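All protein chains but one are shown in place.
The block that comes next holds chain A.
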């Protein structure tokens, strides 16, 4: 049994975990309901909304814990705070209870995610270094890989590199190569590889199928932003779209069509959406700010009102 200041902090961390789980479930329910709506948002708005959704459980849980701590350590700011934001036995923490188990499970899970992501990052850097050593520089930040397969991509967090295979250089015209490299440089400029990695860390705390949806939406938004960055007075959006389809056709020559229904549909959605976007056939709207604020307040309210209830509910099943 832990008492005193340490117990307060351990209880606060337990509150953070409970609030995180409640906020995560609420965000998951919202994402499940609105997933098709995201696609009709403007690219910039969509990116902001996606970041907000994955960060919201963290922000909400920290905010809720701070309010609980404030309610315990000082006079309450709001009358209502005492009704909702209270935690029994704040200065006593029993490690051999569901509180202790919750802390340990959350800690192990978080460590698992972080270690997994860091190992992935290390492997990625090693493979990237290896790939760079097998490629030759074309221009600043652009490397050619001698390979018949058709591919172009950008990787690296700080020292960003754009790669294009000799197969793609051979099959594409100079104008098409300008589009491809312009697209890759846009990814590099927008720090997309780093953002993708960070986004994947946040989504790892959601159930896998939902995380896949969120990542798909982010990928699409990033690709559309990079496609759009290439369009200028000399390069039309229809030309970018036709280059994209030509590259897809070349990719299809070397990669077998995947049988996974989910993947195939996702793939179809992404390429089609990118082409429709470039052709101006999507009626994209800005995010409804009022609705976003209402949703954030709703998630906060759900957390505040549920913590005490969840606490009691757990203790009806498990002994304190």
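Going forward, a residue touches a chain if its C-beta (ideal position, glycine included) is under 8 Å from a C-beta of that chain, and two chains touch if they have at least 3 such contacts; residues count from 1.
One rule holds for everything that comes next: contacts and distances are computed from a predicted model.
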item: From "Transcriptional repressor, CopY family", "Sugar ABC transporter substrate-binding protein", "Glutathione transport system permease protein GsiD" or "Succinate dehydrogenase flavoprotein subunit", the hidden chain's UniProt protein name; value: "Transcriptional repressor, CopY family"
item: Residue, one of A:138, A:248, A:296 or A:314, that touches the chain absent here; value: A:248
item: Positions on chain A where the hidden chain makes contact; value: 116, 120-121, 123-124, 126-131, 133-134, 145-149, 151-155, 157, 163, 165, 180, 183-184, 187, 192-194, 196-197, 200, 204, 212, 215-216, 219, 222-223, 226, 236, 238, 241-242, 244-245, 247-249, 251-252, 254-255, 257-258, 260, 262-264, 266-268, 270-272, 275, 279
